[in-house]
Every structure is written in C-alpha cells, then in structure tokens.
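Okay, here's the structure, questions in a sec.
Note that one protein chain is taken out, while the other chains of the complex remain in position.
Naming follows writing order (A and B), and every chain is counted from residue 1.
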Amino acid sequence: MATLHTVNKSPFATQALLSCLGHAKAGDTILMIEDGVYGAASGTGLSDALAAMSGNVTLAVLAPDMKARGIDEGRLMDGVKTVDYAGFVELAATTDRTQNWL
Amino acid sequence: MKFGVVVSEGPYTHQASDTAYHFVTAAIAAGHEVPRVFFYHDGVNVGTRLSIPPQDERNIQQQWTALAAEHGTDLVICIAAAQRRGLLDQKEADRQGKDASNIAEGFRISGLGQLIEMGIDTDRLMTFGD
Partner (left out) sequence: MEDGVKKFLYVNRKAPYGTIYALESLEVVLIGAAFDQDVSLAFLDDGVFQLVKSQDTKEIGVKNFSPTFRALGDYEVTKLFVERESLDERGLTADDLQEIMWEDEDEDYAEKPSIRIVSRAEMADVMADQDVILSF
C-alpha cells in the first residue's frame, strides 16, 4: 500500500520536501516536480541530509521540469529516477494513493 | 484507472495549471479516464474567457477548452471561490446583478460537492497547486 508523494517547491524555499520526507513510509515514491526538481540535485547544502532521510523511499524527478531549469541528468543525486509525464501518470496509477505537498 | 484532478492556482502565475494539463493529456493518452477537473482557490481564474496572453505563449484557457471539447472532460469551477474572485457565468451575473459574465467555453460553475463526488468516484485524486 504505497503512496506517491509529489513536491513542487524548491527545498531551499520551503520545508515541503523535508516535511514530505519526514512522513513518507518505506516503499513510497517521492516525485519532485516544477520547482521541486531543485531538490534532486547533488552537491547542494541539503544533498547529504536528503540522501540520509530517503533511505527507504524512491526519489524521482519529472524530467521536463528538470530540462526546463537547465539541470543536467548527470547532476542528480545517486539513485534518483527520471520520469516524463507518462511516467508520472504510471506512478500515480501503480501506487495506492497520491499526496501532494504544496 | 479514473483520475480526479484539482487545479488550485491561477493561470500563468503558477505552473500548477500547466502541470495539471500535461498530466491529464498524458493520462488520457495512456488510456486512463479523467472525467472531471475541479478548479478551486485561484484556479477558478483559469476559466476566464477574457485572457489575452502573448501570441508566442500557450493559451491556458484555450488548451483546457479544447481538451474538454475533444474528450468530454467536465471542467468545474467552484462557485464559492469564483464568486470571491469575480468569475461568473451569465446566470450568476444575472442573479447577482453584475453587468458582465466572463466564463470560458467548456467550463461550468458548480458547488464544492462536485469535488467531493470526484474524490468518491475516481480511483486517484491529484492536486496541482502552490
């Protein structure tokens, strides 16, 4: 019974990603969309904390939003999956509920 | 799978409506159903027919209107949120004594019950907002 969480804000702007990570359960997926994709980048002041908190969840990022913001796939944290809108839909369909962290 | 979608921010200022639109088109393309999209908070402003975005930018309202025309998606604007923000159909304008209405083709104004029903009748509910 897994949840798809979406986070649409940069973790440098709001606490949404951290709060989401604090509530996600093992086996959940957290999909970063819109400005939330900045949370997926490696080498930031938050990368270590995010990696430590996300041990038992899957992190994913919406590729169109990443490309829009000039983030190269090579700059993502290890283990972050990229999906397109079709992949976003699939994640929503294959998990049991969606929770959007606004 | 049946998806219910909520758009809770207005056009252009937030990416919410755009992300919702791309999600909905992808869901339909994958063979899922999106029977209704509910517009709440500033999302009601997506439904104005008076917006004139620059020619080289997408026209958010027209995208939704075209999607509804093609797929029969029910675009519902919350009446309470719409009244606060001045989004009216002709019936509301007449009822409230306003001298104009501004709702776009394909959208309709209705109550919050439509949002709850959407939650009950769909398999997954997605909210796109701030």
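Note that in this section a residue touches a chain if its C-beta (ideal position, glycine included) is under 8 Å from a C-beta of that chain, and two chains touch if they have at least 3 such contacts.
Quick caveat: nothing in here was measured; it's all calculated off a predicted structure.
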{"item": "Option from B:Asn45, B:Asn102 or B:Thr127 whose C-beta touches the chain left out", "value": "B:Thr127"}
{"item": "Touching residues (missing chain, whole complex) on chain B", "value": "6, 8, 40-41, 80-81, 111-113, 115-117, 119-120, 125, 127, 129"}
{"item": "For chain A, residues in touch with the removed chain", "value": "1, 3, 15-16, 19, 22-25, 97-102"}
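Going forward, only the chains that are shown with their structure count from here on.
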{"item": "Inter-chain centre distance, chain A versus chain B - centres from mean C-alpha coordinates, in Å", "value": "26"}
{"item": "Complex contacts: residues of chain A adjacent to chain B", "value": "6, 8, 33-35, 64-65, 84-86, 88-90, 92-93, 97-98, 100, 102"}
{"item": "Touching residues (chain side chain B, partner chain A) in the complex", "value": "1, 3, 8, 15-16, 19, 22-23, 25-27, 29-30, 32, 124-130"}
